[in-house]
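Could you have a look at this structure, given as structure tokens, before my questions?
In this view, the complex is presented without one of its protein chains, the others remaining in place.
By written order: A and B. Residues from 1 in each chain.
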Amino acid sequence: MVDQIAPAVGESTVDVLEYLGITVNFLDDQTCCGQPAFNSGFRSEALPVATRFIELFERVEGPIVVPSGSCAAMVRNYYGDLFRDDTNLVERAKRVGERLYELTEFISHFFGTKAIAGRLDNSATYHKCCHLLREIGVEEQPLEMLFQVEGLEMTPLERADVCCGFGGAFSVKMPDISSAILDEKLDYIEATKANMVIAADTGCVYQMQGGLRRRGSDVQVVHIAEVLSKSIKNVGRAESSE
Amino acid sequence: MKPLTVNFRSKAAETLQDAQIQQSIEHVYTGFFKGRLEAAGDTPEWEELRTKGKAIKDHTIAHLDYYLGQLADNVEKNGGSVFFAEDAAEARKHIIDLAHKREIKTVIKSKSMVSEEMGLAEAMNDEGFETIETDLGEYIIQLAGETPYHLIAPAVHKSRTDVAKLLDDDFKEGDPVPDATELTMMAREKLRGVFERADMSVTGVNFAVAESGSIALVTNEGNGRMSTTVPRVHVAVMGMEKIIPSIQDLSTMLRILIRSATGQRISTYVTMVNGKRKPDEEEGPEEFHLVIMNNGRQKLLADPQMRESLNCIRCGACLNACPVYRKVGGHAYGWVYPGPIGAIVTPVLTGLKDASNLPNASSLCGACHDACPVKINIPRMLLELRYRTAEGSSDIEERTSGAKERGIWKAWRIGMMGRKRFDWAARLSRIVLLPIARNGWLKKTPPPISGWTSTRDFPLTASKSLKSRLSSRAKKAK
Partner (left out) sequence: MADRATFIATVTASLGRSEVLAPPSDTATAAFDDTATAKSNAEQAMATASERSSELAERMAEAAAVIGWKVHRVANQEDAANVIASICEQKSATSVLRSTHEVLTQVGVDAAVTNTGASIGTTEHSGENSSDLVDQSKTAAFKADIGITGVDYAIAETGTVVLHPRSGLSRLVSLAPPTHIAVLRPGEVLESLDELFAMERNDFSSGELAGSMNLISGPSKTADIEGTTVTGIHGPLEAHLIILKYD
């Protein structure tokens, strides 16, 4: 999803990691972790895709960073189920999973939530994406990072931890239910009067943005990687113009 | 109760359009969900309690055969009788036969989900016994001829006007609507006489203690106490998983059950009875009967992927946490158990084929797992059932996915198995959709994602993939 629909999120992720002094190696051959098929129940289709993911990332060393709590949850929490008939793969998946971090988790774990000092003049609210929150267990760190961004006025979002209704294939299979959940979320978003909603998973970003657009709202939904990347660039620009 | 799981989509759609229900059901979030969070927050050892509760249930379920035997022995030792019912029909028949034999006239029922599985109140009324639900919510539902909407708040979808119409024969549309206190007092007046004349009670069981043959009932209203005190015959019905080994385990289980259900530290009443009236007691039933029902639970027990669902203590916390339940309501689930727990147990108990929409009706947000007092990993089990509906898993009979859907996922897999194909497929989608896109968004999309654009805009594939953006960035850097 990031690769083909939201490459800017991927590139922003690279920006942020490079800002922290990390050499980023993007594996050109990568496609998907297999979650869409797995979550839809098609495990025999997910299995080779997930195996391919493991094989690819076994060939490189070091931490693996993904700008998605959902993909991280798939690898860390659900590969065990997907591979359950193959103990060898379960073990290998576990080892890859131990090296894999969601972006904000990675930054806060290795660099702290104050490592990025950027500037972005805007008003925003933050939606807590479900898988990052409940599968990975990251709740306050992204907010702490956003509070560090100078000029960014953060407004709390009512029921920020309630799902936006995305749920992958669920959003297409049962669009009326998915949208009813989304509507509630959008009402709370609009009530904040913020210009921007920040979230950490592209699925949720597009669910909310797609719904806001349909409502005719100007509120922008932005991935946290993009916010951080922009805030760093703003500071860089300011410094170079001085 | 006959399963109507097959109607999930139409029932859900109906509820989504019902503004009154949408408003009423908010209470499960603003009242119960928030109450649970506050209660958990006030309990410093909350996570330890959940871990302990899970350990107690894991242990019991792993030795359920032993504890069933021990429980039955001890109930009998206390002077009660035990009936093992393989299914709902057997249980129903046993209770009705007993009522006939004892020449019962009035039966008071205390809330019990297991008795809903049996459709007991209706069946007993049909047999000529005056059978009255005494939990206020259940009473309202019985008057309305409906089934419970929620595990602990059966009438949560009813407005005061609805209730007034049911409780007050003189109430007409347009009359001033009585407040909740007035309505509650109406019900109190109606039910008091019933309590006084009841000669049989049917209650559920929150926990059955194997070592002592005791049962514990948790209520706020006092109907559970009335039911275990006034009638001369007390019948308690339970699903076979409701056991805990020791009396002392009750302190853990009561704490997590009550906090999770309503956010209270304790319910108004917790009643423990060890069978019938003891010789030194002033009153109490002359007879105590415990009905232990299987009704398909052995399928959950025998299924290593689903066994954990038998740890459920029916607190309703997963319903309150669930964004889907809060939109589609309790009746959409089509059987006794609504919400996330229903979505995992109903398909196994009543048949996955008709219930295939239940495990799919979830955004997998994990709020149910988070809320569960015994940490049942509901999302994991939803995924397991999806696997069975999609591919048949070990039993092809359970497969309900269509050839088209299977074809799509096959194509997806082919596309994901090589980077070139992956890029090619993405480029192709852009070429096809570009003419109908505006500013990078689509108002309409073709199947299989047409459902998305019925309510939301869909993003167009980007002009360049991340891979190609990063490689041009690398070139620039050089």
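Definition applied: contacts are C-beta pairs under 8 Å (C-beta built on N, C-alpha and C of every residue); 3 or more make two chains touch, one makes a residue touch a chain.
It should be emphasised that the depicted structure is a prediction, and the values quoted were computed from it without experimental measurement.
Counted over the whole complex, the shown chains touched by the missing one are B. Of B:Lys105, B:Arg265 or B:Arg473, it is B:Arg265 that touches the chain left out of the display.
Touch with the chain that is not drawn comes from one residue among B:Thr15, B:Ser112, B:Thr203 or B:Asn294, which is B:Asn294. Checked against the hidden chain, the listed residues B:Asp18, B:Glu48 or B:Asp65 yield one contact partner: B:Asp65. Touch with the chain omitted from the figure is made, among B:Lys52, B:His289, B:Arg380 or B:Arg399, by B:Lys52. Taking the complete complex into account, B:Glu86 is the one of B:Asp18, B:Glu38 or B:Glu86 that touches the chain left out. Think of the hidden chain as still there; on chain B it touches residues 24, 27, 30-31, 52, 55-56, 58-60, 62-69, 72, 82, 84-86, 90, 134-137, 140, 153-156, 158-160, 163, 179-181, 183-185, 187-188, 191-192, 195-196, 210-212, 214, 220-223, 225-226, 228-230, 232, 240, 244-251, 254-255, 262, 264-275, 277-284, 286, 292, 294, 298-299, 301-302.
Rule of thumb we're sticking to: only the chains that are shown with their structure count from here on.
Listed in rising order, the residues of chain B touching chain A in the complex are 9, 12-13, 16, 323-324, 327-328, 360-367, 369-370, 380, 383-391, 401, 406, 409-410, 412-413, 415-419, 422-423, 426, 441, 448-449, 451-452, 454-462, 464-467, 469-471, 473.
Those residues of chain A that touch chain B in the shared complex are 2-8, 10-11, 14, 26, 28-32, 34, 36-46, 48-49, 52, 78, 81, 130-131, 133-135, 161-163, 165-168, 170-182, 184, 206-207, 209-211, 213-214.
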